[in-house]
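Have a look at the structure below, then the notes.
Excluded from the complex is one protein chain; the other protein chains are retained at their positions.
Labels run A, B and C following the written order; every chain starts at residue 1.
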Amino acid sequence: MTTPTPAATVLSGLDTVRPWLEDLYRHLHAHPELSMDEHETAARVVSEVRAMAGGEELEIITGIAGTGVAVVVRGGEGPTVLLRADMDGLPVQEATGLDYASTVWTQNRQGESVPVMHACGHDTHVATLLAALRLMLERRDAWSGTLVAVFQPAEEQYNGAEAMVADGLVDRLPRPDVALGQHVLPGPAGSVQVAPGPIMASCDDFRITMRGRGGHGSTPHQTLDPVVMAASLVLRLQTIVSRQVDPRATAVVTVGRISGGTKTNIIPDTAVLEGTVRTYDAEVAATCLAAIERAARAEAAAWGAPEPDVETFDHLPVTDNDRGVTDRVRAALAAELGEDAVRVFEPESGSEDFGVLPDAWGVPYSYWGFGGFDAAEWAAAEEAGTTDDLPSNHSALFAPVLQPTLDTGVRAMVAAAMEWLGR
Amino acid sequence: MTTPTPAATVLSGLDTVRPWLEDLYRHLHAHPELSMDEHETAARVVSEVRAMAGGEELEIITGIAGTGVAVVVRGGEGPTVLLRADMDGLPVQEATGLDYASTVWTQNRQGESVPVMHACGHDTHVATLLAALRLMLERRDAWSGTLVAVFQPAEEQYNGAEAMVADGLVDRLPRPDVALGQHVLPGPAGSVQVAPGPIMASCDDFRITMRGRGGHGSTPHQTLDPVVMAASLVLRLQTIVSRQVDPRATAVVTVGRISGGTKTNIIPDTAVLEGTVRTYDAEVAATCLAAIERAARAEAAAWGAPEPDVETFDHLPVTDNDRGVTDRVRAALAAELGEDAVRVFEPESGSEDFGVLPDAWGVPYSYWGFGGFDAAEWAAAEEAGTTDDLPSNHSALFAPVLQPTLDTGVRAMVAAAMEWLGR
Amino acid sequence: MTTPTPAATVLSGLDTVRPWLEDLYRHLHAHPELSMDEHETAARVVSEVRAMAGGEELEIITGIAGTGVAVVVRGGEGPTVLLRADMDGLPVQEATGLDYASTVWTQNRQGESVPVMHACGHDTHVATLLAALRLMLERRDAWSGTLVAVFQPAEEQYNGAEAMVADGLVDRLPRPDVALGQHVLPGPAGSVQVAPGPIMASCDDFRITMRGRGGHGSTPHQTLDPVVMAASLVLRLQTIVSRQVDPRATAVVTVGRISGGTKTNIIPDTAVLEGTVRTYDAEVAATCLAAIERAARAEAAAWGAPEPDVETFDHLPVTDNDRGVTDRVRAALAAELGEDAVRVFEPESGSEDFGVLPDAWGVPYSYWGFGGFDAAEWAAAEEAGTTDDLPSNHSALFAPVLQPTLDTGVRAMVAAAMEWLGR
Partner (left out) sequence: MTTPTPAATVLSGLDTVRPWLEDLYRHLHAHPELSMDEHETAARVVSEVRAMAGGEELEIITGIAGTGVAVVVRGGEGPTVLLRADMDGLPVQEATGLDYASTVWTQNRQGESVPVMHACGHDTHVATLLAALRLMLERRDAWSGTLVAVFQPAEEQYNGAEAMVADGLVDRLPRPDVALGQHVLPGPAGSVQVAPGPIMASCDDFRITMRGRGGHGSTPHQTLDPVVMAASLVLRLQTIVSRQVDPRATAVVTVGRISGGTKTNIIPDTAVLEGTVRTYDAEVAATCLAAIERAARAEAAAWGAPEPDVETFDHLPVTDNDRGVTDRVRAALAAELGEDAVRVFEPESGSEDFGVLPDAWGVPYSYWGFGGFDAAEWAAAEEAGTTDDLPSNHSALFAPVLQPTLDTGVRAMVAAAMEWLGR
């Protein structure tokens, strides 16, 4: 007879809470809210936490950056572990046909009526973190230390974590020793994806407005042609990745939008480029952004044109998993889920603002994925090389299978947290 | 005592018709119509011609290309001379403050409500051609031959003359020996502008759709980036004028519009360039258009991308005044208006579809300008070097002074026509 | 009976001097000298002038800019006319097979042994100017005023006229009222080519050294790649003619040489562009040169690279014939040679430093061409459209037919000079 691990002790209650977990998830899925508008979700988080606390006076901090919620459970001596879930949905019209599919429409910030869907699975994050919290509250005998559960707004807009930090997060919460987060992703339900180092790219969006001087298309010499400026600049931006960044580093400089002029024969006053920089290294990102600005200013100088406007926005750091923390997370997940269930998290060019929270304190973190697809369907797709064709995050058809997705999310979160807190 | 010239004989009636001419002009100015919508104008032309014909059965051909009108006056042996006026206004809201200013709004082809103004002075063309016709009908003793007056729709859209040709112009009218046309332009009222050779540029508009394959901005290698294609193509198009056209020729290749993508991080499927080619030589234009198409196809080939769409439209030939015809026109105008009133028509990069009519028969033509500005105001502006600041054609403030603008237009048209028809 | 014109009076001696003229020409042709090395030619000029002066003490100024010679003949009241011939040959190995062909080899400035040939016909200029001078000295009764004959070095290097100006030309010679020059050109012998306005292009050569930082080809991020800089700059230079110069102006910006690096995998420190700007308008040339410099500096700035070296050299102004002077020259040539012999000088993209001399005083000038090809051969080539295939100036086969080329050059120069000096 073997003694169960502390994590197993906590998770022994999973069978009991599962019906509540699944109902909670379905409710959240059917009631998505847009970024910074997660009022109902936040209220539900608070009411669920109050319910699971029993009579205990838990520290529940609400209204961080509007809708953010944090729960602090002080469980005696030991490390402080921050667990994070993001809460927001997307302006996507759900097409999954699920009986708990969203039919919500709401007004966006521009006053337009838009559909809303949990198309990125943040509902699974909220539900599994609440379940992990409930299970740990039920077995406080199994752990010691401080648990901080953070429910964050507006990950999709890349500014929710930043807004929480700006709203005093560091002063309002105890300093964690480690921060943990997870995301439902393509992959077989039941599996997790873990890797140390940079796993999600940094993001820096930019907008460049080249300023020329418009005029008739037949008299170019009386103008400063911003269309040619913008075109020339797009070509020059190619030299950043090809010549100015270490070939062994990963860097992308994409111009996703170019726009100048309205018709064939009128040279416009301005032309606009909008793009994004993705890297796995802050220094590389800085190199790219400096080169972009230098290139834009040089382009104007080449024509004797006015200074361009060069704006950057939507900055997200690299999600750069600490090696030591991640090695422990990996071991804990392998112990709980089995070695076979632990896959490698392949670096993604997508971006994520989770890291902004631990970065605010300068503490290490690890972020992992858990699969949301029917395992048989996924295996067949892997066999056929068609996994890219399955409806992924942000798709109107994105629909994680209920189980073992939710169970896996709960088990992973508990196992990882207990790696630090278990006694 | 000297015998009056035949032109002077015809023009002796000008004093008498002047009040009618000015009223007619003010009416036309106050009732502008958009291109291909010149129904009221055409009806007025017909009713005026009927009135001036007295009981005579003139050949009046209506409905050529919708609103086009031609009047054929067979006046015995002799050459056939085609005189042309264009009839359409522009979607501009008049800001002249004239008491006969247009307040017209109408629906354009897209169903939008737009203001209309004779902002290019085509009302002066219609009025002066009708007056010339009236004077010549009154003094048929002074001339012999066939007079054809053409009132053309849709010059502003560059397709009215073409539409008339497509609608059987060549078969419906007698073949002219020469075609004459005029345009009110910046310059002192009372003066005309004449030059042989190419005086207005050819025009060929183009639209190029580069076809790539869209995708996420962070995975460019899975896409074919049409933004970079379009940018590269814009730069290559610069080499047409710089390297592929005789430096002594005039050629312009302008990309007036570039558009691809909607946001920073989505690589779009396509990007579009729209532009215009202006030259004074059909061969140069052909060189440019061939080079544009070759460049666009090569750009796609460089990426292994689908063939681009390369469309050309709004072709207008060079307005290339026949030297012999123009020498005679110049002499006739100098005789009627005085040598000092005849200025040099400086080649314009603007375009005009008048030449399409004589080109349909392959007959020579001459096209001249007549000034519409107060002579003192113009002289002061010339002195100050500020003539470019005066409100020119297409401006909401464009307002030819009534006189001597209208008289000059009538005198020029009669004098030129009589150069061939006078006896 | 008609009185001969003063020019005809002077030219009545042509039959007598013709044998001397032809011998002199053959001698000069067989003894070409390189630019700035025209010592024998200059000495022969001086000895011929002394011989034709008889006992008269003519003012002969030698050694202007090394080998330049000027002869001043003060002939009483009246205008001062400067006549110019250039003296230098080219490093070309003659392949004409003429019995007076050059077999000369000499050392060039770099100490290399090179062949020399009068491949541009400057020998005809020297011979005909000497003959004109001799004829005018013989009939001083026919004219009044001051005649200045200038024999200039180093036209082929574009710096002979400039060197004469730098060597005090303006102070050493009387100020002319008009300057006249001529060049043997493709065209039928017996004909001349005359036109007012800009007939030969300005020239400004440039050399741009882009300064990067070299390194191994596999680590571009540790370098500043001057090859990409140079390539990008070449493309940007295309926008000068395509966008920055009036489309109606003639301008050429050619990069004739690009050079950077030595092998596949070493990124060099620098790359060099060499090119030329040709225009018919000093302002246009200035626009181009400013744009080139701006573009080069912006290119460096885009990379954060050191400032490039931008040098210009070999400046030649437009040869811009004064209209009034040229009208008089044209009339004089037509009177002497017949109207049919006077052709239009089509503007050339080649350049010439004749204008530097009159520009030094700010006086008007005219420069014309005279044909050097057998008239029948030329007519046949014109018929066949193959005149471009005939061996032109700078060809190793360039061989003006002796007559009537020489006679025409003498008659043209005398007739033009006598337009101002004849009494």
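Note that in this section a contact is a pair of C-beta atoms (placed from the backbone, for glycine too) under 8 Å apart; a residue touches a chain by one contact, two chains touch by 3 or more.
Quick caveat, the model's predicted, so the values are computed rather than measured.
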item	value
Per the touch definition above, residue among B:166, B:302 or B:397 touching the missing chain	B:302
Among B:5, B:62 or B:219, the residue in touch with the chain that has been omitted	B:219
Sole residue of C:51, C:98, C:170 or C:266 that reaches the chain not shown, by the stated touch rule	C:266
Identified contact with the non-displayed chain, of B:246, B:346 or B:382	B:246
Missing-partner contacts on chain B, residue numbers	218-221, 223, 225, 228, 232, 235-236, 239, 242-247, 294-295, 297-299, 301-304
Contact footprint on chain A, counting only the chain that is left out	235, 237-243, 247-248, 250-253, 278, 347, 349
Hidden partner interface residues of chain C, rising order	201, 203, 205-207, 216-220, 225, 227-228, 230-235, 238, 252, 254-268, 271, 274-276, 278, 314, 349-350
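As a working rule, only the chains that are shown with their structure count from here on.
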item	value
Set of chains adjacent to chain B and to chain C	A
Dominant interface by contact count, named by its two chains	A-B
Chain located farthest away, centre of chain B as origin (C-alpha)	A
Mean-CA-position distance for chain C and chain B (Å)	45
Where chain A and chain C are represented by their mean Cα positions, the distance between them in whole Å	73
Centroid spacing, where centroids are CA-atom means, of chain A and chain B in whole angstrom	59
Chain B residues counted as touching two or more neighbouring chains	235, 238, 252, 278, 349
